[in-house]
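See below for the structure under consideration.
Some chains have been omitted; the remaining ones sit where they do in the full complex.
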Amino acid sequence: MITLEQVAKTIGELPILEAVSLSVKKGQFMCLVGPSGCGKTTLLKCIAGLRTYEGKIRIDGRLSQGINPKIGYVFQEFSLFPFLTVKGNMEFGLRIQKKPRKEMDDIVASLLDLFLLQGFEHAYPHELSGGMQKKVAIARALATDPEILLMDEPFVSLDAQTRNMLQKELLRIWNKTHKTILFITHNVDEAVFLADRVMVLTRRPATVKEEFLIDLERERDRTSPEFVSVRKEILKELEEEYVEQVDRGYKGL
Amino acid sequence: MRTHKVFIVFVFVVVWEVVAVLANSRFLPSPLHVGTTFWNLLSSGALFRHAAVSLARVLAGFLLALAVGLPLGVLMGWFPKMENLSVIIEMLRPIPPLAWIPLAMLWFGIGFQSKAFIIFIGAFFPILSNALLGVRETEPYLVEAGRVLGASDSQILRNIILPNSFPSILEGLRIGLGIAWMCLVAAELTGLNPPLGLGYLIMEARDLGRADTVMAGMIAIGVIGYAMNIALRQLEKRLVRWRP
Amino acid sequence: LSQQEGGIQSIDDLNGKTIAIPGKATVQDFLLQRFLRDNNITATTIIVGPPEMIQTLESGGIDGFIAWEPYPARAVVEGEHMLLVTSREIWPHHPCCVLAVQKEYLAENKDVVLAVLASHMRATAFILENPQEAIRIGVDFTGMSEEVVSQAVQTIEYVYEPNYAGIKDYLEQLLEMEYVSSDDVGDMDTFLGEFVNSQLIEEAAAYSCSNLDRIVRMGYLRADLHQLALFVALDQGYFEEFGLTVELYVFSAGPQEMDAFGSQDIDMGYLGIAPATTKRLNLGIPIVILAGANNEGSALVVS
């Protein structure tokens, strides 16, 4: 359970977040969408405890202070440890938790399978393609089986099939382990396919613009009329923000 | 690569020979002359005895500098408060080793320790400095990635900052080692019992006007320093395989 | 004799002790060896830079040291240590500092050399005649206390005659210990005849001139009371009387001054006979010794 109350953030002169209030229940899957540069990543980092902010963020009812060990995070940008192999990266969190060797090996083996990375366990990040790096980063966050997953555009740079497969896998894991997931994406299709709720953010400074409850059976059919209609509505909301942005010349400072 | 290096050394020796012949001064003996002296010192075992003593002093001072400078540099890079220590460190840093001699003798007497201290003074600052640089230059995203995986401060230091700043730290070690040897003559200027050490060998030869022995001593220091440097590079190659 | 805490009261107490010398092949090195041999004593000798000798003695790192003035005097005045023997007692009239000239310079500028030599002789005479005034000049030039300077000059014999016999004696020891090679020396008397020029002293005594209008580059050693004659000559304006301007170069030790002779950066200079001889031979630096500056002037100090 994640609760945000009037969270705000300004960097220098630039307001990034403004009065963001929302809450994600335990076991819920929420997607965040919003225009480029609106503040989604900043918001996620605030929740993870990687940024300071004004307002209150509660994790399972307790005021968040610093990093919460319950949280797993998939970064938007490249974030692998360049000095560790694929295996070393996947193991990192497990080593921190001082898991026994055997258990680590098992987890890594199954992650290598899941992400079709067999044979690359001893490769260093710079020896991987962009998509493979993304997969390792997701695997690293999943390895420690965190209660809460914050994912910032995790499936970007993956081919359509892998993306579909991983979407389904994520849902399977989520179903099985009742994780709370907060997921940023620009792909509205993906958002509607995955989430219980889709939160649309305004242009910067970001605040909550509109919330959509996606009350469709899983596994969802992307071509069903309900799916298509929610998708359209969300796109319309986003379009509004975009037009507004263009009209105002998107002046940053 | 190897043949290139041999070639470069060869060119260096040839240039030296030519300059020596042209200068025709006893101050600048020819490579052949120096080589003979070097060989005599070597085969008599004298060079070995001098080198062994100096090596022990340099290693002691260097390892001490490593033991103090590396953690201190890392901590100063890590904790903003610790950076305030830099005011003392930056003031002590430029003080010449020779100026420390009276104090070193006062504190540590004439034995091994005062020599190690002088060498420590030389090696300490670059080791600290480059460790600090390495830590400060670590990209924030790496630290954040470690944090969200639950790493504590000390785990982040050990498992992220240290491996990531290894190239910079090793450069510091390399510079520090070079300076450790540089301080050898200063360290071996006084309080010698028995009178052994490459620095001593050089200064005695200099006092007596034996330019060939001075150069033989310089070469001995150069070669040992080079060998230790190579060892550090090998270490780097093994530990930093992950660089693109 | 009573011995308190291993303190040294007599020469025999030195047996088995550690004594510091300033360096190998220094005059002090030979003085100590001669002293130990003459008295049938075995002691460990180690090398300590003179500036650190007193504190090392006090911290117990050594039991005694032999050094040139002013270190013995400072040990007596500042630390209330004791001169066990002076170098006068070990080797009377042993040579110490000398006035040397670049050989080529001598050939081309004999008048300048004579003027310097004459000034040096006058200054030496001045020291012997006005010891109190000389001490004042020494204090002014070196910055040492009057106590130290007056203590120091007691063990120094100020001379200007080059100590041919003493230098020969020293050279024989150098050869014996293989600090120089007999190949470089060749015939000893021929070599010394060239190296030590005793004739110019007489010529200089009669030299007079008032308008040389020349500059001479002169080396000397930092804070060395053996070279008091130079300070006196400067102080009393003897050089100026010849129309000579002295450009002073200060060195921290004789071997470095020899290097400056070698690179022809100085024309004349005061320095110890030890580096002058060894580097003259080993590096072939062409210098000629014109005059003594002092004999003796070292001492063995114990706590």
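Chains here go by letter, A, B and C, matching the order in which they are written, and residues are numbered from 1 within each.
Basically, a contact is a pair of C-beta atoms (placed from the backbone, for glycine too) under 8 Å apart; a residue touches a chain by one contact, two chains touch by 3 or more.
These numbers come from a predicted model, not from an experiment.
> Which formula gives the number of each chain in the whole complex?
Copies of each chain kind in the whole file: A x2, B x2, C x1.
To be clear about the criterion, only the chains that are shown with their structure count from here on.
> Of all chains present, which has the mean Cα position farthest from that of chain B?
Max centre-to-centre separation from chain B belongs to A.
> Approximately how many whole Å separate the CA-defined centres of chain A and chain B?
That pair's centroid distance is 49 Å.
> For chain B and chain C, what's the span in angstrom between their mean Cα positions?
37
> Measuring centre to centre with CA averages, how many angstrom lie between chain A and chain C?
Distance between chain centres, rounded to whole Å: 84 Å.
> Among all residues of chain C, which ones touch two or more of the remaining chains?
Nothing qualifies.
> On chain B, where are the residues touching two or more other chains?
Within chain B, no residue contacts more than one other chain.
> Which residues of chain A touch chain B in their complex?
These residues of chain A touch chain B: 45, 48-50, 67, 69, 71-73, 75, 77-85, 92-93, 95-97, 124, 126, 140-141, 144.
> Given the complex with chain A, which residues does chain B contribute to the contact?
Spelled out, the residues of chain B in touch with chain A are 141-142, 144-152, 155, 159-160, 163-164, 166, 240-242, 244.
> Residues of chain B touching chain C in their complex?
Against chain C, the touching part of chain B is residues 25-27, 101-102, 105-106, 109-111, 189-195, 200, 204, 206-211.
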